[in-house]
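Of the protein chains in this complex, one is absent; all others appear in place.
Our next item is chain A:
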Amino acid sequence: MHNLSHHLKDAPVSAWIGILIVIFYAVLALGAPFFAPFAESASVGKQYMPWASPHYLGTDALGRDVLSRLIYGARNTVGIALVTTALAFTLGATFGLLAATIGGWFDAISSRVVDVLMAIPPLIFALLILTITGTSVIALILVIAILDSTRVFRLSRAVAQGILTMDYIEVARMRGEGMFWLIRKEVLPNAAAPLIAEFGLRFCFVFLFISALSFLGLGIQPPTADWGGMVRESAKLISFANFATFQTATFGLAPLLPAGAIALLTIGVNLVVDWVLHMSSGLKE
């Protein structure tokens, strides 16, 4: 803990901006019912109302409050992305570390399975599976987690292989330590920094992937608010934008709001990840 506050004090401005953005989203997502002025999927006004009180960001095609849906969207999109990334890491890191430590046949088989999974373009693969299984949230999480765990597998295996050549591993092996102890106590603490950095990046990709699937209609299903879906629903509005007055011009902004929310979080997470990577690389400049 002392170490963390020590690092935070040293953090560059960019990292601080990233941390603030991430905290902002986290607070919004956690307290969505508290912050959102209206319910997530209730029609509360006329269709396509311009930006004016009480609908500060207008309403959508069904008369739902856009601001409320954006806030709930943070909860849904980010929440699902987080669960998916965590699952992908549990899967990928477990198998990656095991493959590196056990080696031999286990490594050979799991690596080839991962190769096969990676050979299929992920979007096509996800579309295929989701068409077969139907688009439930559980199926969405599982499919994306398995696809993403292949990347995590590769990284954790490579990192662990580097660590396993160190003398302290040999010392532990000479002592006769079991494999579980080796992985948990000797390898994992040293692999943590690159894995945490990868977690941030993976999270962005998962979250963009979910948005992309939602945009294609196979992601999070309506009426649940979701940024990718919101972009799709309001995409055509952009052609109705009329820049004569501010009120009519806001139609052009409608699809940009959820897209901007996606972009801003991606940037924020990446700023934090950059900083973590920099720390773990040990560079001083």
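The rule we apply is simple: a contact is a pair of C-beta atoms (placed from the backbone, for glycine too) under 8 Å apart; a residue touches a chain by one contact, two chains touch by 3 or more; residues count from 1.
Keep this in mind: contacts and distances are computed from a predicted model.
Per its UniProt entry, the chain excluded from the display bears the name "Peptide/nickel transport system ATP-binding protein", taken from "Spore germination protein", "NADH-quinone oxidoreductase subunit J", "Putative transcriptional regulator" or "Peptide/nickel transport system ATP-binding protein".
The chain omitted from view is touched by exactly one of A:Pro12, A:Pro54 or A:Pro189, namely A:Pro189. Contact with the omitted chain, checked across A:Leu20, A:Leu128 or A:Met166, is made by A:Met166. Seen across the whole complex, the unshown chain contacts chain A at 9-10, 166-168, 170-171, 173-177, 185-186, 189-190, 283-285.
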